[in-house]
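To keep things clear, I will list the structure first and then write my remarks on it.
Note that one protein chain is taken out, while the other chains of the complex remain in position.
Presenting subunit A:
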Amino acid sequence: MTATQERTPTQGGAPDAETGTRTINLIQAVTETIAEEMERDSRVVLFGEDVGARGGVFMATAGLQERFGPRRVFDTPLSEASIVGAAVGMAVRGLRPIAEIQFADYMGPGFDQIISQAAKIRYRSGGQFTAPMVIRTPSGGGVKGGHHHSQSPESYYTHTPGLKVVMPSTPYDAKGLLRSAVRGEDPVIFFEPKRLYRAAKGEVPAHDYVVRFGEAAVRREGTDLSLIGYGGVMPDLEKAADALAAEGVSVEVIDLRSLVPWDKDRVLSSVEKTGRAVLVSEAPRISNFMGEVAYVIQEQVFDSLTAPVGQVAGFDTPYPYVQDKVYLPGPNRIVAACVRALNY
């Protein structure tokens, strides 16, 4: 069964009696946050293909139309240009649209609307008109989806000034980042690593909180090497760090969480401490966003480096269907890159 065929809506976790925290998965965090933001602000509307009665192909919007009605949660024509473009117009006119693009791979027809309209209307009008909006979209591989259901196109968007680009890897961050996205004043591309929708479970507080963009999370502290990633690869970074820890290597694991803006200070101070950096993402290597991170590391803390900055990325091929797991970086490839840096 592929992820697109999963139909069971996620179940909520029961709150801890003392702390009020609950353990939920990432997709549930998305659903809850949309609901909470719609509850909070009547300007928030949600739309896209199949988001209404069906609740989205991944069930990320399950139950929301029932709860908020078809005026606020609705299906659109099957047209990414319409969905993104309409979100721009709605935002300009004062709503807070959350647009779902069914798969990040399908954003192509909406690309012009993203880069020509959403990203630029504030700049080109001198701030007279703005488009605060969120485009949510599942991205990344690991679900046996082939190249039109598994790509990681974030670099197309990080390359466009005016957009903010984020990708959570935990339920906590999904809630906090999505709240920031909906409440912010800029257009945000909110990538959801689809293979973590149900795999990533974690605690979320009951209270309202946000995760600000541009603040990376240190998943574990270490002294020998900085292992930096975001999105769907984060569990593999943890596994690689575990494997290296078993060999006595102390790895610092950093989750960027947002790419534009990205937390340069956190990354640089970590690399200054450890002297080594390995950067991981599953997007193809050429023009990979991590190339920018590597560049800044060598430019600004070159003297701290005891090894070249390592990079583990996807291959520069269209995403393959059968060799899904081979394409993805995976813990072994990450460990090998770390070992190269450690033995340099």
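Please note the rule applied: contacts are C-beta pairs under 8 Å (C-beta built on N, C-alpha and C of every residue); 3 or more make two chains touch, one makes a residue touch a chain; residues count from 1.
Definition applied: contacts and distances are computed from a predicted model.
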| item | value |
| --- | --- |
| Complex member absent from the view - protein name from UniProt, among "Cbb3-type cytochrome c oxidase subunit", "2-oxoisovalerate dehydrogenase subunit alpha", "Hydrogenase maturation factor HypA" or "Urea ABC transporter substrate-binding protein" | "2-oxoisovalerate dehydrogenase subunit alpha" |
| Option touching the unshown chain, where A:60, A:84 or A:196 are the choices | A:84 |
| Hidden partner chain, touching residue among A:30, A:45 or A:181 | A:45 |
| Absent chain, residues of subunit A that touch it | 45, 71, 76-77, 79, 81-82, 84-95, 97, 109, 112-113, 116-117, 120-130, 132, 161-162, 164, 184-186, 213-214, 260-262, 264-265, 299 |
